[in-house]
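All protein chains of the complex are present and in place, except for one that has been dropped.
Presenting chain A:
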Amino acid sequence: MDLSKKHNIHFAGNPQASETLVFGHGFGVDQQSFSRIIPAFEERYRIVLYDNIGGGQSDISSYSYERYATLEGYVTDLMDIMTFSQGTPTTYIGHSVSGMIGLMAANRRPELFDKLVLIGSSPRYQDDPATSYTGGFDNASLQALFEAIQTNYEAWIIGFSALAMRNSDRPALAEQFARSLQALRPDIALGVAKAIFLLDQRQELPKVSHPTFILQTADDIAVPAVVSEYMERHIPGSTRIQINAQGHFPQISAPDEVIHALQSFL
């Protein structure tokens, strides 16, 4: 299948611009999750948006449990997308798991990337007492999470969407995320959740050779601040910023904060 249809790739912004921004979305959302920050970059950048397989308007028939059992399938997809959209120096902006996917793809094919932006990303979600690493989740809480997705996906969505989005004064944001999760096939949601929450890609961090910007929010249930501090310590020459925003989706809940932070880096 045509790569553009497979990943629902959209080109936006200024096609004559000398730089490109590629946006990669996280679990449970799609390229629309960047819609509130895109306008700020449309004039100066060529913009590429896509949906990960299994999410948004991607080709669902391309989903394979084997291919996407780990991040490796997504990394190969991103290398294909980056090759497809090559033209001008490219900054990859990855939210959540897509931050790690971008980082891994940049380590494999460094010539396709110029800069990396990681929004709410984590190299490992599970605590690792043996190495004194805090990821935010112990094994029991992860098993409970998978069981909840498996046994009652609808109920899990209600609880998880509110916890991940925070901003309880604006319940419409969590409802929007819940609707996005409801659009996911539950078996795919479980497969993706396992690929994400069981990953351990800490070994990839020291290999990064691109300027990297780490964006952290307050009260992120998926990625506590200690994780982004760990990333800053282990990614050579990286810069970390904590923005004035709550929850795991600052590009939705606090777009102006994200725009200002991105502009300062770009």
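We adopt the following convention: a residue touches a chain if its C-beta (ideal position, glycine included) is under 8 Å from a C-beta of that chain, and two chains touch if they have at least 3 such contacts; residues count from 1.
Keep in mind that, in the parts below, contacts and distances are computed from a predicted model.
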| item | value |
| --- | --- |
| Hidden chain of the complex, named as in its UniProt record, picked from "Ger(X)C family spore germination protein", "Xanthine dehydrogenase, molybdenum binding subunit apoprotein", "PAS domain-containing protein" or "Sulfonate transport system permease protein" | "PAS domain-containing protein" |
| Absent-chain contact - pick from A:32, A:62 or A:150 | A:62 |
| Touching the absent chain when the full complex is considered, from A:14, A:32 or A:70 | A:70 |
| Of A:42, A:80, A:127 or A:256, the residue in touch with the unshown chain | A:80 |
| Absent-chain interface as seen on chain A, which is shown | 62, 64, 66-67, 70, 72-73, 75-76, 79-80, 108-109, 203 |
